[in-house]
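We show some of the complex, not the whole, and keep each chain where it was.
Chain naming follows the written order as A, B and C, and within any one chain the residues start at number 1.
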Amino acid sequence: MNAPVSVRQSRSQPDGATGVPAILLIPAAIAVAFLVLPLAALLVRAPWSTLGSLLSTPEVRDALRLSVVSASLATLISLVVGVPLAWVLARSQIRGRGVLRALVTVPLVLPPVVGGVALLLALGRRGVLGEPLYSATGVSFPFTTTAVVLAQTFVAMPFLIISVEGSLRAADRRYEDAAATLGAGRAMTFRRVTLPLIAPGVAAGAVLCWARALGEFGATITFAGNFPGTTRTMTLQVYLALETDPDAAIALSLVLLAVSILTLGLLRDRWLMRT
Amino acid sequence: MSLSAHVVIQRGSLGVDVALEVKPGEVLALLGPNGAGKSTVLRVLAGLARPHAGLVRLDGQSLDDPAAGIRLAPHRRPIGMVFQDHLLFPHLSTVDNIAFGLRARGSSRAAAHTVAARWVARMHLSEHSSAKPRSLSGGQAQRVALARALAGDPRLLLLDEPLSALDARTKLDVRADLRHHLGDFAGATVLVTHDPVDAMALADQLVVVERGRVVQVGTPVEVSRRPRTDYVARLVGLSLLSGTAHGRAVLLDNGASVQVAEASNGPVFVAIRPASVGLYRSRPDGSPRNVWPATVAGVTPYGETLRVDLEGEVPLTADVSPEAAAELDLVLGAGVWASVKASEVAAYPA
Amino acid sequence: ASDPPTTGAGTAGEERISETVTVFAAASLTDVFTVLGDRFEAEHQDVTVVFNFAASSTLAQQITQGAPVDVFASASAATMQTVVDAGLIVAEPEVFVQNTLQIVVPAGNPGAVTGLEDFTNPDLIIALCSAEVPCGAAAVRVFEAGGLTPQPDTLEQDVRAVLTKVELGEVDAALVYRTDVLAAGEAVEGIEFSQSSEAVNDYPIALLAGSPNPGAAAALVEFTASPAGLDVLAAAGFQIPEG
């Protein structure tokens, strides 16, 4: 099978690597074929004619906006709290790191609906933390956009953490030594040396996190519910469409895909192309 | 700004136990063979490695005192360090690498940049000011590392072979600059170098370390005149012998005897310069009182002279001119006579 | 199950039927069909009944994509229709059970809900099924019949999602099927309301055209309508269609 790629001799980059050995090219081509073929089948099947009208409905636009905004917020939160956690797992001498890491991987494996139930048990109106919060302030998370973000964060953050931890472990720690002799404390070293060194890994982790958040379904519908405008994300829209009109569901999925590919494409050019 | 350190640390199979005293403004050079533990000592002084025992004090303040549980984090030590493999931050430009320490120690961005730009100029790096380390040559990288360590105005300067990748011209300039800077510098400096010229030019005090232990301490001139180990003798280009003096005759440990210039008694070292050794095809009859048969073990061109390693009762090195070598037919294994004037032989207490 | 597949349409009970019957059934039928299957296997020693439980829509997708299936039991007539439209059904599907809506509230009824009118109270947290799914469509009909405009806080994708929220006390009232209220046990309370008869949900069952084992399949479909089968279905709270 021919993969849709062609090898080019690099002219612009004299140190460049050219040519891909067969032992890598063949499995890579298989991987691409396997990932692309179902997508191609989907594209063939998609109801192209109705795509325009689908897209123009305000519900779909709302859902799309909600999806992108909530997934981006979830990724932002994950970056802010997850990258430090990855650092703690990879670098610190904290006792019980193994247990910590195991706990972090939990949401990866938990069926998302169960994850949603867990979130309700913790942060719901009757939840361990949610009940005192509700009686004190009258605030409750479920059925709000906040809940969507929280559910996505819960499910997607571990992807970021594990991925960044891997990058941290592969990084050369001696640069951190050098920073220390220059007077940089742990925090500054982290921000100005470690983080830039592992930027590609953080970017990869953020992509995984964002994508997982964008595709989140089970935890969201369980914890946040499904109300147009506030909690109905694009994925929820797709699942509803599946019940009545599978073709529309495919069309909606393709819209979601297009948006995510565009977003990632734009970001990646800035983030990753620095090697 | 004086450093007083006693560093005890185990590294693999090597036990390091080195004591140093560096007075304010003084430069101490650490010399020693590969793997002697020189870099390890610097890492301990920097706080990057934790000594098992001992004490590191700077200006009376304890930086490390394992017995008392004291240990100052590296970034709180007022130090500057050049690493043997530079460790320039790959994502920062030359000027940003140099400015890093200033920023870390609280300078404003503008102030840090001004100072860093001055260092860029002083190190002749202006052309590469915004280059990333990947695109620097080895010597350029070393200059950036040096500037980065010096820019922060440290109170203790730790330099691990700061001049080794520099070309002859730049080395002269940077060495002079460093000398200048160290002259102005009120703090203590510990310098690791393999180049005796660097040590001579820069250091006030020389500490020779072998296998983790101090084997000789002194001024560069003392050490180079009176080496106490084979390593140092080699370093300064001398042949070292040891024996017992009985007046002006020294009985070597291997049984041979050497006539020396000054009378003494008891165990002594005997140092002979290669240039003072004459080689002959047959036993010479002249004035030199030291004459030994020897076999040629190796011949290495060395500048315009040839350095000849000799085996025999007295192992020696001799420098001869290419013409003399041709005349003597100095092939490997050839038998020759070596002679040294007694006045050229230095003996000093072991 | 190593006997050769039976051919032609034999009458169940007379000819010896054997082999495996593959049943695609809506996830909400998991419990009842598992029991039904066990009973059927007890009567027909040579037959193994294999179930594939999933959302009706998923099952319909699989069937239209050529799944080797004998019987399809859907929780929605509309979904069954997509399979009919694809020409994969032998005869007209039969409605074998029906289900009606009930108000469900958390145990203890914290919102003091008494009837359908409470669904218009914006202070209560209300969950309904989305109109795209059968229970949602039914809810729309009962509210229309009652002339009420509900104030839901969420429009769930399936009954299960609604029920979880009721069980955990996150919503004060919701509309779900009677069978679900029954299955949820003590964590919830069901409240009957008069308009429920306005929206009856049909569960159609059908034999597939490409059935590898039509004889046994037909026997199984008949079994659901047999007294033994109806007992099981009724015990779960389903209504048996008249006629």
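Just so we're on the same page, a contact is a pair of C-beta atoms (placed from the backbone, for glycine too) under 8 Å apart; a residue touches a chain by one contact, two chains touch by 3 or more.
Note that the coordinates shown come from a computational prediction; the quantities given were computed from them, not determined experimentally.
Student: How is the whole complex composed, chain label by chain label, with copy numbers?
Tutor: Taking all copies into account, the full complex has the composition A x2, B x2, C x1.
We adopt the following convention: only the chains that are shown with their structure count from here on.
Student: Nearest whole angstrom, what separates the Cα centre of subunit A from the Cα centre of subunit B?
Tutor: The separation of the two C-alpha centroids amounts to 55 Å.
Student: Whole-Å distance, subunit B centre to subunit C centre, using C-alpha means?
Tutor: The answer is 88 Å.
Student: List the residues on subunit A that touch subunit B in their complex, please.
Tutor: Residues 174-175, 177-186, 188-189, 192-193, 196-197, 199 of subunit A touch subunit B in their complex.
Student: Per the contact definition, I'd like the list of subunit B residues that touch subunit A in the complex.
Tutor: Residues 46-48, 73-77, 79-81, 83, 87, 89-92, 100-101, 103-105, 148-149, 152, 158 of subunit B touch subunit A in their complex.
Student: Going by the contact rule at the top, pick out the subunit A residues touching subunit C in the complex.
Tutor: Touching subunit C from subunit A are residues 116-117, 120-121, 124-126, 142-143, 221-222, 225-228, 231-232, 236, 239-244, 246.
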